[in-house]
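In this view, the complex is presented without one of its protein chains, the others remaining in place.
And then subunit A:
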Amino acid sequence: MEQTNPLRPDGESKGGVLAHLERLETQMSKSCKQSEEPQSVQAQEGALGTKIHKLRRLRDELRAAVRHRQASVKASIANVEPTLAVEMSEQEVLEEKLENVKAVLQAYRFTGLSGKLTSRGVCVCISTAFEGTLLDSYFVDLVIQKPLQIHHHSVPVFIPLEEIAAKYLQTNIQHFLFSLCEYLNAYSGRKYQADRLQSDFAALLTGPLQRNPLCNLLSFTYKLDPGGQSFPFCARLLYKDLTATLPTDVTVTYQGVEPLSTSWEEQRASHETLFCTKPLHQVFASFARKGEKLDMSLVS
């Protein structure tokens, strides 16, 4: 509340009451002065009585004025500001909550599964990744009715969606989605490995990389020493387990006419093991590193 200066030229009512009070006071002081003059006891008593009477009146008026002001102040605050203040703070709280909820909903994509409620049911978004690299997302739009139905989706046609749905969709949505997650993540991961091989290690490949849409059958020929005289190796990778990113069957064959020397045979066998245990592009990364070492040994 602002401090008000009673000496400021203000509007009527305040000046009115105070002016009135001032008048009463001057009257008081006048009557006080009057009472100071020698008077008869009776006159004095009478004067005192009048004085008291006037003082009481003044006091009552002041009390009323203060009460009136307090009431009007309270009224204006109660009617206007607290309601507004309450409503505004309520809204601020709501807005903050809303922002927090929106942020947390966004964060669910990092768990691999997120989604939105729709008028028909729910649209689930499956995120895929291979180790640290974030890859494509797929969605499945479910209609909540009996039986539960897939309204539409972005799952590639070679993923056995209908099979998975037939097994789990009606009995356990969570299981259905987790299973689909597995298939999609594995597919994404295999595709990523094949893509990386093609883009990063083309120099070591002696022919095009052959792959099927599901990326679970790969065939390629490669050479450890691209400029060298040796015949290339031919690799065939089969991923029978569609929920895995490592092949189940690997065969590495030698394309030359002459039989392999012991060291090369060892290498061929070790390559088979490598392809079974490490991601494709990482195997080739190690080839590239070894190739550098190999060059050095040939020179010396």
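The criterion applied here is as follows: contacts are C-beta pairs under 8 Å (C-beta built on N, C-alpha and C of every residue); 3 or more make two chains touch, one makes a residue touch a chain; residues count from 1.
The working rule: contacts and distances are computed from a predicted model.
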Omitted chain (choose from "AP complex subunit sigma", "Membrane magnesium transporter", "Centromere protein P" or "Cell division cycle associated 4") - UniProt protein name: "Centromere protein P"
Contact residue for the chain not shown (choose from A:101, A:166, A:203 or A:269): A:101
From A:23, A:59 or A:151, residue that would touch the chain that is not displayed: A:59
Option from A:129, A:205 or A:260 whose C-beta touches the chain left out: A:129
Residues of subunit A in contact with the chain not shown: 1-4, 6, 10-11, 13-14, 17-18, 21, 25, 44-45, 48-49, 51-52, 55-56, 58-59, 62-63, 65-66, 69-70, 72-73, 76, 80-81, 84, 87-88, 90-91, 94-95, 97-98, 100-108, 110-117, 122, 124, 127-129, 131-134, 173-174, 177-178, 181, 185
